[in-house]
Each structure stands twice: as C-alpha cells, then as structure tokens.
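Below: one structure in structure tokens.
With one protein chain held back, the other chains of the complex are shown just where they sit.
We just call them A, B and C in the order they show up, numbering each chain from 1.
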Amino acid sequence: MHHHIDATMQTCIDECLRCYQSCLEMSSGHCLELGGEHAKPGHIKLMLACSETCRATAHVMIIGSRHHKHLCAECADICADCASECERVGDMDACVRACRACAESCRAMTA
Amino acid sequence: MHHHIDATMQTCIDECLRCYQSCLEMSSGHCLELGGEHAKPGHIKLMLACSETCRATAHVMIIGSRHHKHLCAECADICADCASECERVGDMDACVRACRACAESCRAMTA
Amino acid sequence: MHHHIDATMQTCIDECLRCYQSCLEMSSGHCLELGGEHAKPGHIKLMLACSETCRATAHVMIIGSRHHKHLCAECADICADCASECERVGDMDACVRACRACAESCRAMTA
Partner (left out) sequence: MHHHIDATMQTCIDECLRCYQSCLEMSSGHCLELGGEHAKPGHIKLMLACSETCRATAHVMIIGSRHHKHLCAECADICADCASECERVGDMDACVRACRACAESCRAMTA
C-alpha cells in the first residue's frame, strides 16, 4: 500500500507511533495513578515532550519530506533521555522498551 | 502493556492511526503526483481533514478520556465521506479500505 | 493574508489555539505542581483531551475543510465541560476563561 515508504522507514514510523502511544498513555494514566515521583512535573513533561516528538517525526516521514532525518536525530535523543529517566523512576518497563526501540530505529534513519 | 485500554479500543486506535497515515501519505504523494481530479483542493482538503480527525480521535482514546465517544462519532462520519469521495475519484483503493475500516471501528465505539 | 478564512473563522481559530495552549500548559505545569485534586488523572485527562480537541478543530478550519462544523460542535461541548470542571477544582481562572471563550466561538461556527 505504501509504495513511497520502504520497509525500513515504515518500521521507524511504527516504532515512533508505538512510543508516542506508550508515553502519552502511561503519563496520563499509570504515572498519575502511582503519584509520588511518577507524577512530578519534570517526569510528566519529559514524557509528553517525547510523545509529541515521536508523533511529529512519524508525521514528517509519512508526508515524505526529506527533512525527516533532522527530526529523527532529535527523536532518537529525546527517546534515549526518556528511557533513562523512566528506568531511574522504575516500574516503567513498557515505556523504557518502546523508547529504546524508537531511539534505535530513528538513529538508523539518520545514517 | 496497555492495561487501561481494552482490545476493542486498541483495535480502534490502530485503525485510526492506519487511516491517518493512509490519508496523509496518499494526499501528499500519490494524489499530487497523479494531478487532475486527484490534486483538486476539495479532494486534498477532505483527505487532510480526515487524516487529522483520525489522529486526534486516536489521541483522545490513548489519553483515556471519556470524551472519546464524541470524537469517534465525528471520525466515523468523515471517514465514510472520505471513502465515498476516494471511490468516486478512483485509483485510491488502499485509502478507501482504510477509511471504511476506521469508520466501522469508530462507529462501534459509540455504541 | 488569510484570504480564504474570514474574520469570524480566524477569531475561532485564535480562540481554539489559545484554549489549546492554556489547557496543555496548565495541566503539565500549574496542576501537577499544586498536586491534590488538580493532579488527579480524571482532571488531567479532561484537560489534555480538551487541548487536543481544540488543536484539531483549529487544524481543520485552517485546512479549509467543510467538515469543520462537526468538530466545532464537539469542541464547544468539551470546552464547556472543561470550564465547569476547572471552576469546581478552583484556582484555574485563566483556563476557565479560555475554555468559555472557545466554547462560545465554536458554538457560533456551528450555526
């Protein structure tokens, strides 16, 4: 169906959308329900910013713009930061995995 | 992983994101390359509006807000309109299928 | 500059973008810093869903799609709900005002 998007880019789009969902869903659900360190503004802000960056990066790849490489580089950085922060806070395994997978896939797109 | 989102809602989120990608990708690629009726402002505007509505509907479901039902109803309507328009213009089969599947899934969420 | 968008619609776009900013900014800052009732998942989810609905409604108006009326109706509803909830929780005056102004402007677009 997506004849302008090769398999590697489609995988990256899928990882970005998965990480977008994971960060948005866990920040507005899991983290606020747990409270404490999980609900601190800094943690929620990082997760929401990571979610939006993944969403916009997928969007620019879907459009088919050659500017996607720059956004992929930023997305890889913020996903790596978000994975580290989620690991530190703990009980965020699904989000850590989604962020790591997205960071790796985005990094590969910048090569 | 998504313990606050049941299987039916996750399917609807997936259909929304698939239709979002299909409408955005085909409007900015396939349709503009074909030109003629495919590149008319009315056709592209409907596809971009459908794409954004699907994206926002998925977003509100991922957040876990009870307001998702209202957006799902609007999303079902615009996807049905977009499917009909794409069928009329022709050579848009993948988009017709994505819009129909999304409309059906969103309609079921409003029950 | 925006010759396809008349003054009434531009005002509605502006109100939507103002309410989008207010709900997103206060939920990820003010509310999480206050904690207590302000940081409860239900309150944050409503504010984030309202923010996204405003953002998408503005987007569909900017595209110039005739489907904007349906989104304006939903946007007016969720903004009215968000205004009431923010008034109940208290110390959310700027957000109450932004939601009320957006609801009124969106309601007028559906006429």
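The criterion applied here is as follows: a residue touches a chain if its C-beta (ideal position, glycine included) is under 8 Å from a C-beta of that chain, and two chains touch if they have at least 3 such contacts.
Model, not experiment: these values are computed from the prediction.
The chain not shown here makes contact, within the complete complex, with A, B, C. Across the entire complex, the residue among A:52, A:87 or A:104 in touch with the chain not shown is A:52.
Checked against the full complex, the one of A:14, A:74 or A:87 touching the unshown chain is A:74. Interface residues of chain C facing the missing partner chain: 1-2, 4-5, 13, 17, 21-22, 24-25, 28-30, 59, 62-64, 94. Touching the omitted chain from chain B are residues 28-29, 32-33, 35, 39-41, 44-45, 48. Within chain A, the residues in touch with the undisplayed chain are 41, 45-46, 48-50, 52-53, 55-56, 59-60, 63-65, 67-68, 70-71, 74, 77-78, 81.
Heads up, the rule we're going with is that only the chains that are shown with their structure count from here on.
Centroids of chain A and chain B (each the mean of its C-alpha atoms) stand 22 Å apart.
Looking at chain A, residues 28-29 sit in touch with two or more other chains.
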